[in-house]
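Removed from the display is one protein chain of the complex; every other protein chain stays in position.
On to chain A.
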Amino acid sequence: MSPSVRLQEMIRVIRSARTQGEERGVIQRECAAIRAQFRQADNGGRSHNLAKLLYVHMLGYPAHFGQMECVRLIASPRYNEKRVGYLGAMMLLDENQDASLLITNSIKNDLAHSSQYVQSLALCTLACMGSAEMCRDLAPEIDRLLRASSSYIKKKATLCAVHIVRKVPELGELFTPAARALLAEKNHGVLHGAVILITELCERNAQTLVQFREAVPELVHIMRGLVTSGYSPEHTVAGISDPFLQVRILRLLRILGRNNDTASDAMNDLLAQVATNTDSSKTAGSAVLYETVLTVMDIKSESGLRVLAVNILGRFLLNNDRNIRYISMTSLQKIVSTDHNAVQRHRGTIVDCLKDQDASVKRRALELSLALVSAINIRSMMKELLLFLSTCPPELKSHAASVTVIPLRQAGADVRDETVPNLIQLITNASQLHCYTVHKLYRALVADISQQPLVQVACWCIGEYGDSLLQGDCEETEPIQVTEDDILDALETVLQSHMSSPATRGFALTATMKLSTRITENVDRIRSIVSIYGSCMDVELQQRAVEYNALFKKYDHMRAAVLEKMPVMDRSSMGQTNGESGGGGVQELEPTKPKQPEMMVAPQPASQVGGGEGGGGHGF
């Protein structure tokens, strides 16, 4: 019976166990048998016993008693035993285990073995789990293999050298000459390893980096060869010639071209060529284009090339493959501060991605959209953002709270007149958002009352949804203890501040008044605030205060109805706002009709949105 069947038989038995307990029983028995076998002399089945142990280990059971067996098998003259021994070493031993040092000698011997497959095992294992000490010990041997061996061995030795350099950076000097020579190799595997090795050397040593800048023309030449070469059965993937190698070369070029005009110039044309000629219909091509974009953005490239790169990202946003859309977003996010205008050109597409099926793409689109809000586009952006909020998945709601505050803050004082009422309308119509919108805006208000649009929207929301604020408990934001006095303090601060425009004070006063029906304890305080402003110098404010006073005194029975929460605002009743409809952006909810009082006391009827008659919109 072929020994391998015994392994498979064991696997079958384990899998047929019906319970966890049964499985454990089987495994305990098997491990006991394996242990016994390990103690015996060479019986020809050693590799299979170890293989069984490795399987058991993968299921999560302890296998440390197999470590010494690995050491023994590695030293065996039989290839099949070496193979499993090395596999075991890679699985059970790492540099932190004492037993790992014991295999150093075997590795050394095997590196010089007459069979390249044995050499290969040693190289692979060293690169996988070689400790710093082992690396120091064996580095000269690796260097020798880098220079004089078959391609098969060279490519492995190169990656071994990479591992050594990562563990013991000083040894980089040892490998630098060989690395340079390897660039002349034709074999893709060796070339690929060489590029990685050079990358590693350059990243760790500034002088080496300078040295390798001279290799830029050579790298450009290799890359050009790849881009223009035709189909090769060995290396072509979806029409791209060796995308793995292309990406690594692009990465190395990035490191060499960074902060260096000469090197960047030398690669400019090549990058343009790759960017233009690479077919991105499949992932392989997109991977190359992506790396190209990253390189272009990181080196000192010409502005034309940069624009080309951003346009590639813009095109990626329209790709059917959501992975490509996602990485496009993350890349745009990285460059939005440095290349803001270039990214703004793709704002439409980015905003469309708020409706993407994929939650990760959505989240990225949200972050990016927020970064793109400016005074000019705030109205349309807010519309999209609030629409997004009303339909976004729950896990994004916590991010969403910033959606109301950040754009207002970013747009600053410089917004157009109708922005505030439009934003208010948008917020009103997104009823799921009331709670955390008011929380966020309250916090923003307390922090800073200088930005008028933000303050106005905040006052309005506090007036409308102050009761949510008092409850304190909003699932999407951290809980915050706000007392009635706190809220009134905030509004009074706005009223009294010299930074507040008359319109803003109007908002604050009306908000204060509305709270009289939403709070319970401090109504007297509100009464006194309102009566004070009855003698205010500002005529508008005075008129309101007088009317609100009347609402307290003579028309107290109507106060609740008049100050009821605003209904959903129908777009058609927007009258004053100059028909800049966003087309289907407004969500229509079930309107709650207020009781129409016989006498309308407030200067504007409760059901009409104040568009303002110029000079700063009125409140309600």
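Here is the rule we use: a contact is a pair of C-beta atoms (placed from the backbone, for glycine too) under 8 Å apart; a residue touches a chain by one contact, two chains touch by 3 or more; residues count from 1.
Note that contacts and distances are computed from a predicted model.
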>> Out of "Cytoplasmic dynein 2 intermediate chain 1", "Nitrogen regulatory protein P-II", "AP complex subunit sigma" or "EF-hand domain-containing protein", which one is the UniProt protein name for the chain not included here?
In response: "AP complex subunit sigma"
> Out of A:13, A:124, A:307 or A:523, which touches the unshown chain?
Replying inline: A:124
> Thinking of the whole complex, not just what is shown, which of A:103, A:216 or A:247 touches the missing chain?
Replying inline: A:247
>> Which candidate, A:208, A:286 or A:369, sits in contact with the chain we can't see?
In response: A:286
> Can you list where chain A touches the absent chain?
Replying inline: 8, 11-12, 15, 51, 54-55, 58-60, 77-80, 82-84, 87, 90, 94-96, 113-118, 120, 123-124, 127-129, 150-152, 155-156, 159-160, 162-163, 166, 188-189, 192-193, 196, 203, 233-235, 237, 242-245, 247, 251, 283-284, 286-287, 290-291, 294, 322-327, 357-361
